[in-house]
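Shown here: the complex without one of its protein chains, the others still in place.
And then chain A:
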Amino acid sequence: MTLLELDNIVVEFPTRRGPLEAVKGLSLELNEGQILGLVGESGAGKSITGAAITGLIEPPGLIRSGQVRLRGQRIDNLAPEKMRRIRGKEIGAIFQDPLTSLNPVYTVGEQLIDTMRVHLGLDHKAARKRAIDWLAEVGIPAPEARLDQYPHQFSGGMRQRVVIALALCAEPKLIIADEPTTALDVSVQAQILALLKRLCRENGTAVILVTHDMGVIAETADRVAVMYAGRLVEIGDVAQVIQDPLHPYTKGLMNSIPQIGNRDARLTQIEGAMPGLRNPAPGCAFAPRCPQAIDTCRTLRPIPVDAGSGQVACHLFGEAQ
């Protein structure tokens, strides 16, 4: 069952020197209960895509064209008040920094209870009981005592557990997790990912996991979408994208990750850097860095075509067939 569809989304930020397109026509689908990894380098547009889904693009940024559909219903054009009811209830969000995504002047319990009272219509007593259950569920010891504490009394990992409980407690169908483990230490990162994965599997929640870390994707996601300069370059099942990537950018990205045990004297590197959003070149955005680029790549923008378990946007893929 398709839960979420993005149909040719364009996200634009007006600036003094003309509009900047951060996302330049992105389409993808997400099934219920599926974990989709959205990867890319900083500036690729992955966080903006997440914000477009939750309706949290900061003005003056806006969705210039395209549609976001949740269970077939458009949500990108809803009034702010209506979107607020969907956000939290239907779509939960987990952000990178657990300290800024919790309100410092309310106890953790108050934040959980409020969320459940608003979205699930529970009374205070029932909500409090559920809140304790949720804290226990995300692995916080002594949940009854911790419920009445403030966010600053929790460590980084524990705070991110609270954020996960907060995102899941209204029983949303979809969670947008934007770099949920980037601010955490490696030893805590594994705990948080395992928790997120288990809870989403148990509750049938779909997740869009926005990250720059291929390792996180490899162990968490079902499908992977790779973004480059505001566009999708490749999407497919995690096994295919990680082990047998089709797009030269994905290949370069995978090879440039240092791997323990690899005894090569040098790392594979992609020359150059991602182009800025201003003055986009007419062809493929990756062409200036692509070792295999042909003339067509510099003049004609590739459109995504079906390939393997997903799609790839590359002229060379067609050539090879």
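In this section, contacts are C-beta pairs under 8 Å (C-beta built on N, C-alpha and C of every residue); 3 or more make two chains touch, one makes a residue touch a chain; residues count from 1.
The definition used in the following text is that contacts and distances are computed from a predicted model.
One chain of the assembly is not displayed; among "FMN reductase", "ABC transporter ATP-binding protein", "Planctomycete cytochrome C" or "GMC family oxidoreductase", its UniProt protein name is "ABC transporter ATP-binding protein".
Only one of the listed residues, A:31, A:65 or A:155, touches the absent chain: A:155. From the set A:145, A:194 or A:305, the residue in touch with the chain omitted from the display is A:194, counting the whole complex.
Counting over the whole complex, chain A has residues 41-42, 155-158, 185-191, 193-194, 212-216, 218-219, 238-239, 242-243, 252-254, 256-262, 265-271, 273-274 touching the chain that is not drawn.
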